[in-house]
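The complex is shown incomplete by one protein chain, all other protein chains being positioned as in the whole.
Letters A, B and C name the chains as they come in the text, with residue numbers starting at 1 for each one.
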Amino acid sequence: MATEILYFAWVREKIGTGAETLDLPAGLTSVGDLVAWLAGRSPGHAEAFADPARLRAAVDQTFVPLDAPLGRPREVAIFPPVTGG
Amino acid sequence: MATEILYFAWVREKIGTGAETLDLPAGLTSVGDLVAWLAGRSPGHAEAFADPARLRAAVDQTFVPLDAPLGRPREVAIFPPVTGG
Amino acid sequence: MIAVAVDPAPIDIGAEYAAIAVGGAGGIATFAGLVRADDGVEALTLEHYPGATEAALVALAEAAVARWDLTAARITHRVGRMVPGETVVFVATAARHRAAALEACAFLIDRLKTEAPFWKKETLAGTERWVEPRGSDDVAAARWNDAL
Partner (left out) sequence: MIAVAVDPAPIDIGAEYAAIAVGGAGGIATFAGLVRADDGVEALTLEHYPGATEAALVALAEAAVARWDLTAARITHRVGRMVPGETVVFVATAARHRAAALEACAFLIDRLKTEAPFWKKETLAGTERWVEPRGSDDVAAARWNDAL
């Protein structure tokens, strides 16, 4: 099952795209595992994901910590801490 | 020196006027003394001032407790607790 | 920076808002008190102590500006007769940061309830009654004493 991966703010800018649809390999247990795998896709990904402490995530639009189980999501978003309001 | 006495809300209604200019007798030491003296002016005054605990006052537009010294004011206002806002 | 008004005319929220939204504010907090139709109230009539009222409102606004870092504070209070849904009072505070605006706005309306010489009379079923003060207003006003 393909998963929609979304990026926002400077994560999006460093990667150069706001969305990509990917078939995730087996063995990605946590959201952090997914981020580590994504980091290998390009220098831009690597730069965006260099410091996981600066990243936040949502799995199927539910905000989760990076050590949350990944499951088999339809949509995962990776982004910096929010700064709205 | 004549003093302007002002009444508001139900104090005004019971007395039947919002203002009267009076020469205060000697010997009125506190605001409460003034209220007691005013209570003798008419049945309406007596009714308005029957329960001093329900009264508030301002001397020369400064809010004071009834046991505050009266001094020689230009203006004294007697009224119920405020209910604005 | 400080503006207060006591007026029998209906309060123009748009004009109030435009007046507070100036001077580099990052946050604007407002509170409006409206006439409620509780218990079949048909109208509310507000009486005040001319001169002393305006002085009390200026003193409140000055206290808020002294305590919080505000760029502006406004208090507009209507007097006379009004019906349910109409605005009795509009308080607005502007500050660089939101906490100051929000706290000062709550302070102003809490203190106004117990310190400004207004009196409310309700009209219902053709009769009139003066509104009694509420103990909860004294409690709300007193909570701002703690940190003074």
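Following the convention adopted for this analysis, contacts are C-beta pairs under 8 Å (C-beta built on N, C-alpha and C of every residue); 3 or more make two chains touch, one makes a residue touch a chain.
All values reported here derive from a predicted model rather than from experimental measurement.
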Omitted chain's touching partners, listed by label: A, C
Listed residues C:V6, C:I28 or C:L46, member touching the removed chain: C:I28
Subunit C residues that touch the omitted chain in the full complex: 13-14, 17, 21, 24-34, 36-37, 84-85, 96, 98-99, 101-102, 105-106, 109, 140
On subunit A, residues whose C-beta touches the chain left out of the figure: 6, 8-10, 12, 58, 61, 63, 77, 79-85
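To be clear about the criterion, only the chains that are shown with their structure count from here on.
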Averaged-CA centre spacing for the pair subunit B and subunit A, given as whole angstrom: 73
Whole-Å separation of chain centres (CA-atom averages), subunit A against subunit C: 49
